[in-house]
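Below is one structure, written out as structure tokens; comments come after it.
Here the complex is missing a single protein chain, while all its other protein chains stay put.
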Amino acid sequence: MKFKRKYLSIPYVLFMVLFVVVPILFIVYYAFTNKGGQFSFTNFVKFFSDSTNVNVLLISFVYAILNTIICLLIGYPIAMILANKKYNKSYVVVLLFIMPMWINFIIRTSATRDVLNWIGLSTGANSGITTMIGLVYNYLPFVILPLYSTMLKMDKSQIEASHDLGANSFQTFFKVIIPMTMPGIVSAATMVFMPTLSSYVISDILSEYNVVLFGSYIDLYFNQSDWNFGSFMALIMLMLIGISVFLTRKFSKDETGGRTSLW
Amino acid sequence: MVKNEKLKVVLARVVLFFVLFLMYLPILVLIVFSFTKSTELGTWTGFSLQLYKDLFENKSLMRAIGNTLLIALVSALVSTILGTLGAVGTFYTKKRAKKSIETMTQLPVVNAEIVMALSLAVLFKAVNASYTFLTLLVGHVVLTVAFVYLNVKPRLVKMDSSIYEAALDLGATPRVALFKIILPEILPGIFSGFLISITLSLDDFVITQYLKEPSFETISTYIQKIVVKHPIPAEVRALTTLLFLVVLGMVIAITIYNNKKANKQLSAMNAKMRGVIK
Partner (left out) sequence: MAKENETILQLINVNKEFDGSVVVDNFNLDVKKGEFVTFLGPSGCGKTTTLRMIAGLEMPTSGQILLNGKDIAQLPPHKRPLNTVFQRYALFPHLDVYDNIAFGLKLKRIPYEYTDKNGNKKEKLRKYTREEIDAKISKALKIVDLEGFEMRDVATLSGGQQQRVAIARAIVNEPEILLLDEPLGALDLKMRKEMQLELKEMHKKLGITFIYVTHDQEEALTMSDRIVVIEDGIIQQIGTPMDIYNEPSNAFVADFIGESNIYVGTMIDKLKVHFLGANWDCIDDFPLNEKVDVVVRPEDIIIKKPNEGKVKAKIVNKIFKGIHFQFTAMVGNNEVLIQSTVDHPVGEEISLSIDPDLIQIMHREYTTNIYNDAYIDKNNNVVFAGATWEVDVCQLVEGSSLDEKGYLITKEGKKYDLSDLDVIATVEMKDIDISDNLEEGNITGKIIQMVWIGDHYQLVVRTEDEEDFVLETEYTWNELDTVSVIIKKENIKLKLKADLADYEI
């Protein structure tokens, strides 16, 4: 066989098909079969007939939405300050905001819990608040980075033009800056929303299992060896991800979601 | 007006450093209390390096650290090779196949970690594979390989496509051209892909939890097992201090590297200017 450069991708393609695509097909297969391996809608019926399941999904949505909003509210002004040459000229400060991502996630999360408990905010009694704090604490860096990079790319003269045309700072912010940074907002939101929905370690540690997010719930069923039902819920998760990717694509064209621009 | 501006700058800095302080607070507390003997967080019993001694004497934790580094290095290496080959090969593939490979590459990037972990667990169960280092390695490569691909690809896109042909024209075989011309061009992308792989793998809990051999612990799984019922073990505070120092060192290294690069660009520009004047 003559060497062609495209043959180089064969190992990669084989690996991806075998360990990314095929496992997803397995999930689909398990989701629509019962324990005996026959095709059935048992899992479908089971999921939607028990209100506990649907409630978990709804509560997860509430936490995910709240987390996204809080992270954006804190992260947006920070990113603005970081991207503004008047306030910050050094990339080191930006790195400082991202640095927590590089310290082990379990240590970070349990440290938050221990400190909260130490200062008297008991994770057992205030599970909702402590879980939120843990979520925000964990996802804030993921919001700051994409927002910061969109703001860096923003054309400053458009803001000047807005002022020149008679808009005050308030109007300029809502009518020019926010729309112009929309791709960054969308990508920041996706970096928080779906991962919150599927997270489970943070809520487990910070609520002493009082708050159960969808990720935890899937994990629970797998641990109880109900693979078919677990697979069905994983499939729901996959579909939600699919929808969010589709929506994100409509708003922004950054295919990596900013995650690779860490270095 | 000027005073107003100055006030704004000060205010902005205060906000930045307040948020930074909050973000680092839990870690800082761990670091401070790593220098005392008390096992209870918040109780200061005088300066001591006892916890550091404990850390190095905790055999299972030391093994977990070793395991974490091992799986991170091995998986990053495998991912770097696979992902680089994938990106280069796909770059020269026809449009339609290229599109499907790129879509496939997006899957692990957008997918939830728990779904990836579960789907692999389901696969391994279906073929009756028992969990070993190999299954864990597969999991970590799935987690990281796409990021190598996505870091190498832009370098290929930016590359002048005729330099490969120029190498062939000058007598290089396709393999020599690949190693001597294309590889050096995409090396920065490969390098950053490798670093991202390492960080993702070091930090991973979910995939590791599902796909590891039961007796195999990494830092994440080792600590998680304890913290579900107890506070963070005292010697982990010492570990946190060390981790923090490593990360800080990296930040400093990146800053120096970036400055050097900027300087190099500057001197290249100067040289160009001189060339024009000459």
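All chains are identified by letter, namely A and B, in their written order; residue positions are counted from 1 within each chain.
One rule holds in what follows: contacts are C-beta pairs under 8 Å (C-beta built on N, C-alpha and C of every residue); 3 or more make two chains touch, one makes a residue touch a chain.
Keep in mind that this is a model prediction, so the values were computed, not measured.
Hidden chain, full complex: it touches shown chains B. When the whole complex is considered, the residue among B:E5, B:E57 or B:E165 that touches the unshown chain is B:E165. The chain not shown here is touched by just one of B:L136, B:I181 or B:I223, and that residue is B:I181. Think of the hidden chain as still there; on subunit B it touches residues 160, 162-163, 165-174, 176, 180-181, 184-185, 268, 271-272, 275-276.
Note that only the chains that are shown with their structure count from here on.
Once the centre of each chain is set as its mean CA position, subunit A and subunit B turn out to be 18 Å apart. By the touch criterion stated above, subunit B contacts subunit A in their complex at residues 5, 8-9, 12-13, 15-16, 19-20, 23-27, 29-30, 41-42, 82-83, 85-94, 101, 104-116, 118-123, 125-126, 138, 141-142, 145, 147, 149-151, 174-175, 178, 192, 195-196, 199, 202-203, 205-206, 219-220, 223-224, 227-228, 231-232, 236, 239-240, 243-244, 247-248, 250-251, 254-255, 258. Residue ranges of subunit A in contact with subunit B, taken from their complex: 3-13, 15-17, 19-24, 26-27, 30, 74, 77-78, 81-82, 84, 86-88, 91-93, 95-97, 99-108, 110-115, 117-118, 137, 140-141, 194-195, 197-198, 200-201, 204-205, 215, 218-219, 222, 227, 230-231, 234, 237-238, 241, 245, 255-257, 259-260, 262-263.
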